[in-house]
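With one protein chain withheld, the remaining protein chains of the complex are depicted in position.
Labels run A and B following the written order; every chain starts at residue 1.
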Amino acid sequence: MATTPKNPPALTARNLSIFFGANQVLKKISLDIAAKAVTAIIGPSGCGKSTFLRALNRMHELNPEARLEGEIRLCGEDIYASQVEPVIVRRRVGMVFQKSNPFPTMSIAENVTVGLRLNGVRERRLLAERTEQSLQMAALWDEVKDRLHAPAISLSGGQQQRLCIARALAVQPEVLLMDEPASALDPLATQKIEDLIIQLKRDYTIVIVTHNMQQAARISDFTAFFYLGELVEFDATTKIFTNPAKKQTEDYVTGRFG
Amino acid sequence: MENHFELGLDELRQKLLMMASRAETAVNQAVQAFMQRDHDLAVKVRADDSIIDAFEVEIDEMAIQLLTKAPLATNLRLVTVAMKISQNLERIGDEATKIAKRARDLAQDPPVKVNLDLPRMAGLALTMVKEALDSFVQRDAAAARALIPRDKEVDALNKQIHQQLAQHMMENPDTIARCLHWIVAAKSIERIADHAKNIAEEVVYLCEAQDVRHTLGKSSRTAAD
Partner (left out) sequence: MTAPNHNLRKFKNAFMQTLACVCTVLVVLPLLLVFYHLLKEGFTAINWAFFTQLPKPVGETGGGMGNAIVGTFILLAQAALIGVPVGVLGGVYLSEYGGTKLNWWIRFAADILNGVPSITWGIVVFALLVVHNVTVFGQVLIPRGFSALAGGLVLGLMMIPLVMRTTEEVLQLVPGGYREAAFALGISKWRTIVQIVLRTASKGIVTGVLLALARVAGETAPLLFTALGNRFWAHSLTEPIAAMPLQIFAYAISPYDDWHRQAWAGALVLLLLVLFLNAGVRFLTRDRFQRKG
C-alpha cells in the first residue's frame, strides 16, 4: 500500500493506537511520511486525523487522559522513548494551527523569534538574521519589513497565519505539521498559503490535515484517508483522487458521505 | 436531500446515450440507403446529422460545467470520457453522412455487379458500435476489452473489398466512377469500426482507470523503442 518515495521517510508510524480514557481514537495506524514532500490527511470529522497529527509531535499528551501504543520514529529515532523529552521533539517537529495565534503582547519580530528567545538564544545578530530569513520563507517579509515592531495582532488574518508559519520555521524544525491552516481564511489568503506550502516542501517535510479535498489534490504528493480511527488508504495523491483502490475512499472522495 | 452533482452526472449520461442512439440509427440508415439505393433515405440521413452535431456541443458544455465543480475519482473519469465518447459519436455520424452522400450519388446509376462483402462488414461495424455503447451502459470493462481486437477483422474486410474493387475497375473501366463510391463507403465503415474501438478503450479507462489506447492488439513495442 505504501508507495516508494525517493528518500527514506522522515516519520514512520507503526501500529499506532491512541486512547482517550476508554475511547480508542486511532486503531493500529502504520504509515510512512515521505521526506521533503507534502502528505495530506483527509477524512470526515471525528476520524482521528487531528489526533494522528498531534501524535507526531507529542501534542496529544496535553490531554491528561491520552494513552499511546505503538511507535513513531523521526528519522529512525523513537520519539516516545522514555529518555526523550517532548520539548525536544517539538523543536524538531513544528506545528501550525487552524486558528492563527500570534502572541498578542508581542510585536511581529518578537513573535518570530519567541521560540528561540524562550529557549535561551540571546545573540541579537542571530535573532535578526533568523527573523528576516523566516519571514522571507513565509512570504511575509516584503509586507512587514517596515513595521517589524508593530503589534502582531495588527496584521490581517492571512498575514497572521503566515506569521505563525514564520514563527514555526524560525526554530528550524525538520518537519512542519499543519492542522487545517487555511480553513479560517478567505480564498485569496488560502491561495497564498497553498503556494507557500508548495514552495516550502523543497526544504521541509510537511504533513497537512485538511477537510478540503481539492486543496489536498492541489498541494500534496501523498494522501492518507482516515475513517473512524483507521487508515483506510494511503497512496500517491493522483491515485487517491483519480482512481482510489478502496470503495470507502471512492465514496468519500466523490462526496457520497462525509 | 438530492445530490445535485449526481443529478448532473446522470443527465450527462442520458444525453450521451441519446446521442449514441442517434448515431447508431444514422449508420443503420446510411448502410441501408447505400445497399438498397434509397435516395430519400440518404437525404434524410444527411439532414439528421446536424442533430448529432448539436448533441456533441451540448454534451461538451455540460461536461465543462461539471468540471468546474472539481469532480474526483470515478466522476472525473466519467466526465472526461463522456467528452471523448461524444467526439467519437459525432465522427461516426459524419462517416454515416459520407456513406449517405455516396448512396445518394449511386442511386441514380445502375448497380455494380461485384460480389462484395460490404453488408457483412457493415454488420460487423454496427455490432461493434452497439456493443461498445452497451459496455458503457453496463460498465463492463471485460466486454469492452473483448471488442477492441475485432477492429482488425473490419480492417481486413476493407482491404479485401478494396482489392476486389481494384481488380474490377481494371477489368471494367466504365464502372470506375461507381466503384470509387463503393471504396469510399467501405473506408467510412472501417472508420466507424475504429471509432467504436475508441469508445471501447474509453470505457476501459472509465471502469479500470487504465489507458489502453494504442497498446492492445499491437506488437510489443514500448515507448522506449
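Please note the rule applied: a contact is a pair of C-beta atoms (placed from the backbone, for glycine too) under 8 Å apart; a residue touches a chain by one contact, two chains touch by 3 or more.
Here the structure is a predicted model, which means the values were calculated and not measured.
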**Study point:** Visible contact partners (per top-of-document touch definition) of the missing chain
**Key:** A
Review point. Which residue among A:25, A:79 or A:168 touches the omitted chain?
Key: A:168
Practice item. Specify the residue from the set A:14, A:27 or A:91 that touches the hidden chain. Key: A:91
Review point. Which subunit A residues touch the hidden chain?
Key: 57, 59, 62, 87-91, 94-95, 97, 99, 101, 103-105, 114-115, 118-119, 151, 153-157, 164, 167-168, 171
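Keep this in mind: only the chains that are shown with their structure count from here on.
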Point to revise | Partner subunit B, residues of subunit A touching it in the complex | key: 213-214, 217, 241-244, 249-250, 253-256
Point to revise | subunit B to subunit A touching residues, read off their complex | key: 3, 5, 70-77, 209
